[in-house]
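With one protein chain removed, the remaining protein chains of the complex are shown where they sit.
In this document, chain identifiers A, B and C correspond to the written order of the chains, with residue numbering beginning at 1 in each.
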Amino acid sequence: MEVLGLYNYFVFAVLLMVGLYCILARTNIIKSLIGLTIFQAAVFLLYISMDKIDGGTAPIILEGVDDQIFANPLPQVLILTAIVVGISTTALALAVTVRIKEAYGTIEEDKIQEMDRET
Amino acid sequence: MITIVFSLFLLTMLVIVAVAILRTDNLFTAVMLSGIFSLIMAANFFILDAADVALTEAVIGAGISTVLFLSALALTAEYDRSPPVGTWVPLLTSSALGGVIIFATFQAPRLGDPNAIVHKHVAPWYLERTPELIDVPNVVTAVLASFRGYDTLGEVFVVFIACIGVMSLLGRVRPRRDSIEEGEFEKRSDNLRHHLIPRVVGKMLVPFIVLFGLYVQFHGDFGPGGGFQAGALIAAGVILYALVEGGPRGRELVPEWFSSMLVALGALTYTAVGVVSMMRGGRFLDYSALSHDPIHGQHMGILIIEAGVGMTVAGVMITIFHAFSRRGIR
Amino acid sequence: MDLLLDIASAVLLLTGGLLVFVGGVGVMRMPEFFTRMHAASVTDTGGAALILAGLMLQGGLTLVPLKLAAIFLFLFLTSPTASYALANAALLSGVATACRNQTGKQLPEERQDALSASKPQTPPVAKAPAEKAAAKKAATAAAPKKPAKKAARKATRKTAKKPAKKAARKKS
Partner (left out) sequence: MTLYDQLPALVVAVLLFTAPIAYMLRLHGFPWFVATAGVVTSFAVACSLAATVIGGETIIYEMGGWPAPYGIVLSIDALSALMAMLITGASSAALIFGYKSLADEVGEEIAPAFFAAWLLCTAGLVGMVVSGDAFNIFVFMEISSLSTYVLISAGPDRRALISTYRYIVMGTVGATFYLIGVGFLYMVTGTLNTADLAARVGQVEDIRLVLVAAGFVSVGLAVKAAIFPLHSWMPNAYTFAPNAVTVFIAAASTKVSLYVLMRVDYAIFQNSIANHDVQLTFFLVPLGVLALFSGSMLAIYEKNLKRLLAYSSVAQIGYIALGISMTSVAGLTGAIVHMFNHGLIKGGMFMAVACLAIRYRTVNVANLAGAGRAMPWTMAAFVIGGLGLIGVPLTPGFISKWYLVLAALNEGWLGALLVAIILFSSLLAVIYVWKVIEVAYFREPRSNAVPVTEEAPLVMLIPTWIVVLAGVWIALDTGMTVGLASVGAKILLGAAL
């Protein structure tokens, strides 16, 4: 049981690995960006895993209901922020990608590098 | 117990989907899978008692982000043609990263441990004091909008800057039209208009999506939701309209000048609340200073800033979508 | 009474789950795109409806069944639309020809007509993603509203997904 309680962290680690590998090993820009979103999503998982408390519920305090255990609200707030930051980065990166495609005619980084070397 | 089983299942699915994304060469498939990835992630957040985050991840991760990726795909490429070489360095780097984390977290508190330090220091204060200091049922909203309102202000500016960036990148020089034949220009610009069923159903859904968005906006104090989710939902409604009726009609519904002004106005509203509270003798973003009664002031402040957030996020998402879709047909 | 309700809801949930499972197996086992879509529709309709009904019984006389009914309505509007858009996109991008080679059978005549008729006006590759995007959109717009139903949704989405992947492969 104890190890199962750490499963979230393992998945967090594996997702980080997959994301980073995707960023580093792929030369296709869109693929790298998808890797980047996985990489960021892994961190969301780390934070949200921290907020869970046994027998708890979402931190919405209803009147008349006593002795309820509430999940930790702070990591949730942080991740709300981080999700929005993530989509902003993605949107900007995609806009750059579209412009790269228009300027170079390809979105493969290795080809772009070759083209730049020629000029 | 049942949570752990659910959680195990969903987490394993997450890993499987992530690996599938890595392995596929078809970018379209990868984008679809990443939408699924976000949806599973959202379900998982829900199990972990983070309703607000689950809602946000579903709307933004599975909805908006997928649409953006697809719009970008339509303008760029369909296949990943990475050469399968040089995989050693990435493999080593990422395994090292994973190893370090697994090593580090081995003695981390297990999932749901009530004695974890995380639950002992700052968090209980929020849960205890929110009813008397701010008096809204949803503690997440209280922390987001008031206790850590400065962070949220920063976040609004992050989306604002993303919008500015996309506009300055895609709004400027228009691509040559000769790359698209004349007849196809018409066809591409009206997307699904010749398809009766999606058009009718889509139009039927739009008002309900927007209504739901407004509900989420104003119900954020009492249940999961708030400006971010609401803004994204309303934007999703408009985007759906633009998809079924074609980009030009979508831009008639919400003109670009309007959506980009909305972005700036929302950000300005939020900052203005801070400045007004300074002028009334409080600290920056101290909503208690807004009214004679501190709690009333807090309620007012939260309402206004959530409205600002909603405006900005809706404006940003619509503007970005317009920027991408217009790029495709010109 | 409570026991009866519980039993009824359990039966509904189990049958619904079974249908979802069958749909999943169908998607794996069916030979080509349109039959797969057909299999997937079982999850969309029967599976979703039964599971929602089972959950409604669990909800009792509160607001919950009403909300579930709203989800039900929403699903019944969106999933046929999504299927339509998907099938249409597949037809336009020529998946059908590929399946004929695979199964070794001739297509019925009218479908060949449809194909040859639609082919020339079909915009090339770039058109397809836009259209699939629309199909996708309909599915994702539905997503946020029903965290409780993720298992069924997931299955649906996966099924909707697979053929598209295949379609793209065939095309290349």
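One rule holds for everything that comes next: a contact is a pair of C-beta atoms (placed from the backbone, for glycine too) under 8 Å apart; a residue touches a chain by one contact, two chains touch by 3 or more.
If you're wondering where the values come from, they're calculated on a predicted model, not measured in any experiment.
Contacts of the undisplayed chain with the visible chains, over the whole complex, involve A, B. When the omitted chain is restored, the residue from B:G149, B:G246 or B:G310 that touches it is B:G149. Within the whole complex, the absent chain has one touching residue among B:T24, B:Q229 or B:S288, and that is B:S288. When the missing chain is restored to the complex, the residue among B:T3, B:N26, B:S95 or B:T271 that touches it is B:T271. Not every partner is drawn; the one left out touches chain A at residues 16, 20, 23, 29, 32, 36, 39-40, 43, 46-47, 50, 74-75, 78, 81-82, 85, 88-89, 92-93, 96-97, 99-100, 103-104, 109, 112, 116.
What chain B contributes to its contact with the hidden chain is residues 100-101, 103-109, 116-123, 125-126, 146-151, 153-155, 157-158, 160-162, 164-165, 167-169, 171-172, 260-261, 263-265, 267-268, 271-272, 274-275, 278, 281-289.
By our rule, only the chains that are shown with their structure count from here on.
Chain contacts here run in a simple line, from one end chain through to the other with no loop closing. Note: centroid distance chain A to chain B, computed from Cα atoms, is 12 Å. Touching two or more other chains at once is no residue of chain A. Those residues of chain C in touch with two or more other chains do not exist in this structure. If you check the complex, the residues on chain B that touch chain C are 13, 24, 26, 28-29, 32-33, 35-36, 39-40, 42-43, 46, 51, 54-55, 58-59, 62-63, 66-67, 70-71, 73-74, 78-79, 184, 187-188, 191-192, 195, 197-198, 201-202, 204-205, 208-209, 212, 229, 233, 236, 239-240, 243-244, 328.
Across the interface of their complex, chain B is touched by residues 2, 4-22, 24-31, 33-35, 37-38, 41, 44-45, 48-54, 56-63, 69-81, 83-85, 87-92, 94-99, 101-102, 106-108, 110 of chain A. For chain B in complex with chain A, the residues that touch the partner chain are 4, 7-8, 11-12, 14-15, 18-19, 21-22, 27, 30-31, 34, 37-38, 41, 44-45, 48-53, 56-57, 60-61, 64-65, 68-69, 71-73, 75-77, 80-83, 86-87, 89-91, 93-95, 97-98, 101-102, 105-106, 108, 110-114, 116, 118-119, 122-123, 126-127, 130-131, 137-140, 142-144, 148, 151-152, 154-155, 158-159, 161-162, 165-166, 169-170, 175, 222-224, 228, 313, 320, 323-324, 327.
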